[in-house]
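With one protein chain held back, the other chains of the complex are shown just where they sit.
Chain naming follows the written order as A, B and C, and within any one chain the residues start at number 1.
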Amino acid sequence: MAKVLLFGALSDLAGWREKTIEVDSIADLRLKLGAEDAALGEALKGPGVQVAVDQAIVRHDTALTAASEVAFLPPMSGG
Amino acid sequence: MAKVLLFGALSDLAGWREKTIEVDSIADLRLKLGAEDAALGEALKGPGVQVAVDQAIVRHDTALTAASEVAFLPPMSGG
Amino acid sequence: MISLTDQAFDPGTLLSNFCRGRTETGAVASFVGLARAEGGAAAVLELDAYPGFTEAQIAQHVATAQSRFELQDVRIVHRIGAIGPGEPIVFVATAASHRRAAFEACDFLMDYLKSRAPFWKKETGPDGARWIEPRPQDLTDLARWETR
Partner (left out) sequence: MISLTDQAFDPGTLLSNFCRGRTETGAVASFVGLARAEGGAAAVLELDAYPGFTEAQIAQHVATAQSRFELQDVRIVHRIGAIGPGEPIVFVATAASHRRAAFEACDFLMDYLKSRAPFWKKETGPDGARWIEPRPQDLTDLARWETR
């Protein structure tokens, strides 16, 4: 279980901003999101998309707990 | 006749800011002010003191009329 | 202090509050970024942010500014959500003893906020909506700080 957040163009593409999904790692989460929505699965692999777990950017696959918040961040444009 | 204005340290030194004096040139004005107040006469020759006639800086001696406004400007400090 | 808000704000009120009661601050530099109408081409600007994360990332950059410039105080307010033409998007104010530090820190913070801060920007105009990438000029502005 993890709370998953999408921002910017990713959220527009998927049609949602926030969802709770039963997963135990980032890799598992990517598989599940891709199976549900192939276009989103591809976009999440796109250049410059970063992943944050509990508001800290993570570089590699990471284990998730029920309390984890996972955010997919497309390239930041500034304000 | 001319309206004579002093600013900054010159005004403090002379004890006045504005005076109407019967003169027909800057050179004449300098002589009259020096005769009245020797310290002021010296200070007006000091480095960086500029003279404006009718709000325009003049480089040389200039004839004055009754309508002239003459200002002695000590080195400007900025605001 | 760093705030995100989805409500229109008045930059003057922020500046007055920031300047008040400062007897040892010689210099306050500030910047207001406004949404341009671009002759009707950019009808509505929409800014997405990640509340909590976005402020924390900006706070890290403020800490960098504080270590780099002799700053007394910083105030940042950033709009999120839908922003109409002419409305303020961002307000940054910096306080210092002398003006060079205040100006440079304000400029430094703005370069970061406009190009690398965690915001996602969408413009909706006559040709539809598009997500904005940093302008090349923003990256050039940012590169100025790396050679100093």
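The rule is simple: contacts are C-beta pairs under 8 Å (C-beta built on N, C-alpha and C of every residue); 3 or more make two chains touch, one makes a residue touch a chain.
What you are looking at is a predicted structure, and each value in this text was computed from that prediction instead of being measured.
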Visible chains that the absent chain touches, using the contact criterion stated earlier: B, C
Residue in contact with the excluded chain [from C:Ala29, C:Ala65 or C:Ile80]: C:Ala29
Positions on chain B where the hidden chain makes contact: 5, 7-9, 11-12, 52, 55, 71, 73-79
Residues of chain C (touch criterion as defined above) contacting the omitted chain: 10-17, 19, 21-34, 36-39, 85-86, 88, 97-100, 102-103, 106-107, 110, 114, 137, 141
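Here is the rule we go by: only the chains that are shown with their structure count from here on.
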For chain A paired with chain C, centre-to-centre distance based on mean C-alpha positions, whole Å: 27
